[in-house]
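So that we are looking at the same thing, I have put the structure below in C-alpha cells.
Only a single protein chain was left out; the remaining protein chains are all shown in position.
Per-chain numbering from 1; labels A, B and C assigned in written order.
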C-alpha cells in the first residue's frame, strides 16, 4: 500500500452558517489529498491528463465523525491499498488540530483514454512510481 | 415512503476542465433536492433551524454513472424510505435531459438540538407533514 | 438596452459562518443571471460555445449593500446597457425577498474565437436577438 499525508487549511468560504465546514467541501479536500499524494512520488495529475488519460470519479463515500471548523489545519492521511488496475481507490482519514479523527472517506476513480472514451490502464509513469509499494 | 422531484440547472462554475460537472458539486445538488423536497410539503429547512434544530450530515455516498454537463436541466428524484427517527436518510436518483439515470446518491443526517448539541427527535412540524407517507 | 429578471434561491453551502452568503458566491449568481437573461431571448450560452466562441471574463465589480441569507429567493435584474462589440457588459441589481436592493455588480466579458484564441465579434445568433433592444 502507499500512504501519504497532506494538510489543508479550512477557508472561510468553505464554512456554512452552522459554523462547520460544509459537507460538500470534503470532496475538494480529497482531491487535494490525492493530487499531493501523487506529487510526493514525483507525479502530477496534470501530466497524466497531458498523456491523454482522464480520471473521472465512479464512487465517493464520506463519514462525518466530527465537524471541521474555520482556519483549522486539517491533516489528511491518504492511502492507496490496492495496486491500481483500470480503477484506483483512495482512502482518506482527516484529523483536526487536536489530532482527533473527524472524517473518513474513499473515492474510486477510473482511468479513461480521452481519445476513445474507454477505460484504460494507468499511465506507465504512475505504474512505475507506485510499483515499489505493491510488491 | 416520501418521493419528490426537483430540477437543477448545471452552472458553468460547476463544470471542470474535463467538461463534466465536478464530482464535488453533487453534494450541493443533493442539498437542493432535500430542501425542495421538504418545501413541497410546506416545510422549510430554514424554519427547522429557527426552532433550534440543526441537521449535520453523518454519511454521504455517491455513484457516478455518467457525467452531467453544462447547462443540463437535471431532474433529481429524492426519496425518504424510512420514517425518520433521530436520523433521516435521503436517497437520490439524478436523470439528465435524455432521461438517462446518471447518478445515484444517499445522505444520512442527524437531528441535533443546537442548545445542548445532542441528537434529538425531528421537529413536530416535520413529523406531522411526513406522517401520511409512513403509515 | 436589454433588461431581464431571474431568481436564485440561496443554497446552504453558499452561506458562511457569519450567516451570510459568502462574498465569493455572487459571481456564480451573476453567471446564472447572464445565462438566463440570454435564454429568455431564446439563446443559450451553450450554443455560443458550440459555435466555437468562448466568453472569458475581463472585469468584475461588486458592491455588497446588505447581506443575503440562507434560503432567500433573490431577484436579479440583469441589464445590457450597450450594444455588444467584441466585449459585452452585464449590470446586476440583486433584491432580497423584502424587495430591498442588497447588491450591485457588473461583469465585462470578451468574445474569443476558440480556434485562434483571438477576440472576435459576437455570434450572429446573439446579434440578431439583441438587435431589437439597441436601435
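In this section, a residue touches a chain if its C-beta (ideal position, glycine included) is under 8 Å from a C-beta of that chain, and two chains touch if they have at least 3 such contacts.
Every value quoted in this text rests on a predicted model; they were computed, and no experiment measured them.
The missing chain, though absent from the display, is touched by one residue of C:20, C:70, C:92 or C:111; that residue is C:20. Even with one chain removed from view, subunit A keeps its contact list with that chain: residues 9, 11-13, 27-28, 31-32, 35, 44-46, 70-71. Seen across the whole complex, the unshown chain contacts subunit C at 18, 20, 23-28, 31, 54, 56-64, 67, 107.
By the touch rule set out above, subunit B reaches the unshown chain at residues 12-13, 15-19, 22-25, 70.
The rule is simple: only the chains that are shown with their structure count from here on.
Remark: subunit A and subunit C have CA centroids separated by 33 Å (rounded to whole angstrom). Inter-chain spacing, taken between the CA centroids of subunit B and subunit C, is 27 Å. Residue positions of subunit B touching 2 or more other chains, listed in rising order: 27-28, 31.
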